[in-house]
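All protein chains but one are shown in place.
Up next, chain A:
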């Protein structure tokens, strides 16, 4: 992670001056996919880049050490070796950006990654995920325990009651939502967030990261997200330090697309290793 956000004094006038015109933002969102597409080698390269932004996530009630181990292995080897070889990318060390798990599973994740010989960070969700309606004391304790277990990134759920009453906190990254809501990462919301990040950078020089999560399942979607960040923030933000995609099934769709690019055929379900 790059330098932490040193923060600034809370200046609420910034927030009150902001104007957002909803229909205009919706129009811009509709245009993203129509204005920019990538095909062929460009698509393959972009998809591989997208892989390096993924926070490979598993947040199910029935997570155990076995599926965590499978996940961590997949994080280290996201794309099949021969496909990478065909693209001449097998020696670039392509892995996902992080592995994201519940606090109780952080230990298992750290162990599995060590066994795979991999130094990908382990991210933990914390602070009463997904609703955030727990006491401050237990939320702080969750974070402490997760960090003790070896997590190096924490996805914090903000206290929405504080938001709705106008009491703000600062952060290094902003995330669209937990992924557990009915509507998660949509383009209009993202556009507004990205513009806010850019404004903050212009005002303070601090670069804040962005992570959309929830509902990003197809490779085509991920390309649109990359394009969106590239258009609104520029190439500097297209790095794992500043951009993450929270996803779980996205990786397999990307792998299938790359398979198609390399071989010209559509893979069957059993052709590609599961994660």
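The definition used in the following text is that a residue touches a chain if its C-beta (ideal position, glycine included) is under 8 Å from a C-beta of that chain, and two chains touch if they have at least 3 such contacts; residues count from 1.
In this text, contacts and distances are computed from a predicted model.
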Chain excluded from display, named as in UniProt, from "Aldehyde dehydrogenase family 16 member A1", "Gamma-secretase subunit APH-1", "Septin" or "Cytosolic Fe-S cluster assembly factor NUBP1": "Aldehyde dehydrogenase family 16 member A1"
Touching residue (missing chain; options A:56, A:185 or A:226): A:226
Touch with the omitted chain, as defined above, among A:37, A:65 or A:119: A:37
Those residues of chain A which, in the complete complex, touch the missing chain: 19-21, 23-28, 34-42, 44-46, 48-49, 82-83, 85-89, 92, 195, 202, 226, 230-231, 234-235, 238, 259, 261-265, 271
